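For this view, one protein chain was removed and the others were kept in their places.
Per-chain numbering from 1; labels A, B and C assigned in written order.
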Amino acid sequence: MVLVSVMRIAFLGPSGTFTEAALKAFQARGVVAEAEAVAAANPREAIQAVRAGEVDYACVAIENSVDGPVTPTFDALAEAEGAQIYAEVDLAIEFALMTRGCTLAQAKSITTHPVAYQQIQSWLGEHAPGIEFIAASSNAAAAQAVAEGRADVAAAPVHAAEIYGLDVQADHVADVPDARTRFVLVGRSGKPPARTGADRTSAVFTLPNRPGSLVSALGEFAMRGVDLTRIESRPTRSGLGTYRFHVDILGHIDDAPVGEALQALHMASETLSFLGSWPAEGLTRVSGRPDEAALQQARQWLEHIRKGA
Amino acid sequence: MVLVSVMRIAFLGPSGTFTEAALKAFQARGVVAEAEAVAAANPREAIQAVRAGEVDYACVAIENSVDGPVTPTFDALAEAEGAQIYAEVDLAIEFALMTRGCTLAQAKSITTHPVAYQQIQSWLGEHAPGIEFIAASSNAAAAQAVAEGRADVAAAPVHAAEIYGLDVQADHVADVPDARTRFVLVGRSGKPPARTGADRTSAVFTLPNRPGSLVSALGEFAMRGVDLTRIESRPTRSGLGTYRFHVDILGHIDDAPVGEALQALHMASETLSFLGSWPAEGLTRVSGRPDEAALQQARQWLEHIRKGA
Amino acid sequence: MVLVSVMRIAFLGPSGTFTEAALKAFQARGVVAEAEAVAAANPREAIQAVRAGEVDYACVAIENSVDGPVTPTFDALAEAEGAQIYAEVDLAIEFALMTRGCTLAQAKSITTHPVAYQQIQSWLGEHAPGIEFIAASSNAAAAQAVAEGRADVAAAPVHAAEIYGLDVQADHVADVPDARTRFVLVGRSGKPPARTGADRTSAVFTLPNRPGSLVSALGEFAMRGVDLTRIESRPTRSGLGTYRFHVDILGHIDDAPVGEALQALHMASETLSFLGSWPAEGLTRVSGRPDEAALQQARQWLEHIRKGA
Partner (left out) sequence: MVLVSVMRIAFLGPSGTFTEAALKAFQARGVVAEAEAVAAANPREAIQAVRAGEVDYACVAIENSVDGPVTPTFDALAEAEGAQIYAEVDLAIEFALMTRGCTLAQAKSITTHPVAYQQIQSWLGEHAPGIEFIAASSNAAAAQAVAEGRADVAAAPVHAAEIYGLDVQADHVADVPDARTRFVLVGRSGKPPARTGADRTSAVFTLPNRPGSLVSALGEFAMRGVDLTRIESRPTRSGLGTYRFHVDILGHIDDAPVGEALQALHMASETLSFLGSWPAEGLTRVSGRPDEAALQQARQWLEHIRKGA
């Protein structure tokens, strides 16, 4: 008897979402092998399934070029230990508007994911003014809702129309041209993928409630020449003005300055979670200082001095 | 003949919203006088009305302790010049669930503002599992929708039930206790209110696409001992990874270190918008360096030296 | 009746010193006009004469490329207010060995200024081993001493032989080739000479006896990109380990970053004396930030914001 173990990967379901397309892109690039795709209701559920060991990975949207960070994903990554980002992929995002029978002009309600709604709101204001928005947990769930008669129009990836038997009324709908969304593959905490020289590192931390604690913490990066590309302040929910900070760092945890900055941040922060180091999509800049050899020499020098060798 | 000019203030309408309550709180504190309240559909519309001179002020939510920044407000403040924050007020936020006739158990759909929905989602998961969420443009608009039969339940401030003739099924609903929302009063750009010593300053900037530009910009605050309380990276919508940065600063533009840091940031940034300096609610820490006198002396010393006096 | 006022300039006498040559160089370059040269016994006496109003300027050595700072000059500049550096000139330094009658081989004692002695010690070890050194207050005073029979050999500028009727036994004597000494023109405190873009600024300060006070003070320069070329720690004479710090700065007090750094240092230090800003000899690097225009714009921006204009 042979037991065949197939990998399981959670994604924002049901079938037909951009997240599903991202998962296929990860597979097409050989980042992950053939896997059983397990639909989740939201990023938090997908990431919790990773932590619980119910799936091997979760494929979740983390940021888009129109609406910014996908905060439920960040919040889910930050809420507990045990999950880490291993890879990323960027996809171009365009929506198709699909109905079951009716035309756009006849439609009274539109359903889609709130982030998608942000990206087509101006278009709708022009082409379907006054249409009521019903929030859906995913774009594909929106298509399903239209198929089941719970709303008139869905904004979703065009292939969702095929899956749910809907009529495409408009395609390539996007308020902002060239909109892109970044998706990440989240697994259980483990050894980060090897440094490629063009990597991204993400971390989240809270600071003691002291004047200057944020600028001082950011100074740990600045003084080591570590480049931050993004900082987010998320409420800790314990009161106005208390935050959890998310930073995106250029470089890999194995780069000396990145490691040392995080080590210093570990000392300065109340909590610090490492969210992963992974190869960055489309990043041509090479991370790390060019003088890795000099650093090595300097370390040996220090070691010799200390030993009196 | 006498022309009586009454001030006009835009708020997130219709009547019955927390924003309306905030506007009343500003009036109760004497921050603004008697005014005609003008309902707006969203923060952007309210702020645009200020810029267009259609109203004198806009009262808008800017941040809450559960869901963080109210990004439409930030985006609206950043999208053009001409508007500036003059005051803030914090309100405790709790929701009442209200229906027209039916009980919660009978209800199939709930409507409220998406930010409000974030704050009651766990409660709903327990008390009304599976209920469909319909996004509303405001909590009061949600109550109005229930009154008009477009949804079964509204989550809104309790006094909205009275306004729209609804039945309160549950009150004090909030996933996170002690949730608070901060509201600000936005007017046309002008002289900031006088420094009180416990002030907040807000600014938004974009940086040249160069390695290290963010840490270097933040260094302008750090090196002058200026305390940041919040940093946000908002997408510029021109591609993944290009951001507009929002900072909240402790202190007033008239505080020497704050002014000098912003002056330096002006030189380092591509665009920099000053969003205002105003008295901070509940901030016991006094802004500014304690050595204002020493700074004055140091300046005179420098001036004398330069003049050879 | 016409009163002709001729300027008086103190120098390290008697006639025949390098300092006298430096004074002539200042005159040759048009830095100072025709003047009565007043011999002083040491730099302190010359600088005190400036403070007392007995002379208009003092020409004193401040640093040489072999032995470093001329500490009596620095100490005299630091010991009181009222004196300031206005100009500098560098001279190549070579010594002639001169006797009255005897040869070098016959000589038992050599006299010269101790700083000069440092610069010919190796040469003497080879060519006149075992010769006794008698300290002189100046090289010319050494020549005078030989003329008066108080020592056998003097190391002095070659033209001192002519002045004092001595025989040159060796010329171009210098342990280190291309040795140079920098001389400065010290006047009463006043308006510094105009910024040339290639200037030097000097200051001396004491710090509170607190951990980190020195690195923090130096940080005021670093954070503004102000370049230090030299730092000296001189004892305050109140105990081991308590110092007065001398810094040489590239740039002029009228350069914004230099002025601001000194202003900040004024706040951080216990005492701070400005020792002058003056055109630097042979300094090709232009001081000041290239973005003076941007700074001007940034200042206007800040002023407008503060005024609400």
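We take it that contacts are C-beta pairs under 8 Å (C-beta built on N, C-alpha and C of every residue); 3 or more make two chains touch, one makes a residue touch a chain.
This structure is a prediction, so every number in the text was calculated from the model and none was measured.
> For the chain left off this view, which of C:Arg180, C:Arg195 or C:Arg299 is in contact with it?
C:Arg180
> If the hidden chain were put back, which of C:Glu20, C:Glu63, C:Asp152 or C:Glu260 would touch it?
Spelled out, the listed residue whose C-beta touches the missing chain is C:Glu63.
> Need a quick check: the contact residues on chain A for the chain that isn't drawn.
189-192, 219, 223, 253-254, 259, 262-264, 266-267, 272, 274, 291, 294-295, 297-299, 301-302, 305-308
> For chain C, enumerate the residues touching the unshown chain of the complex.
Considering the whole complex, chain C reaches the absent chain at 63-69, 71, 90, 114, 117, 132-135, 150, 176, 178-180, 182, 211-212, 214-216, 218-219, 221-222, 225-235, 237-243, 245, 250, 285.
The working rule: only the chains that are shown with their structure count from here on.
> What is the distance, in whole Å, between the centres of chain A and chain B, each centre taken as the mean of its C-alpha atoms?
Chain centres of chain A and chain B, defined by C-alpha means, are spaced 26 Å apart.
> In chain B, which residues are in touch with two or more of the other chains?
219
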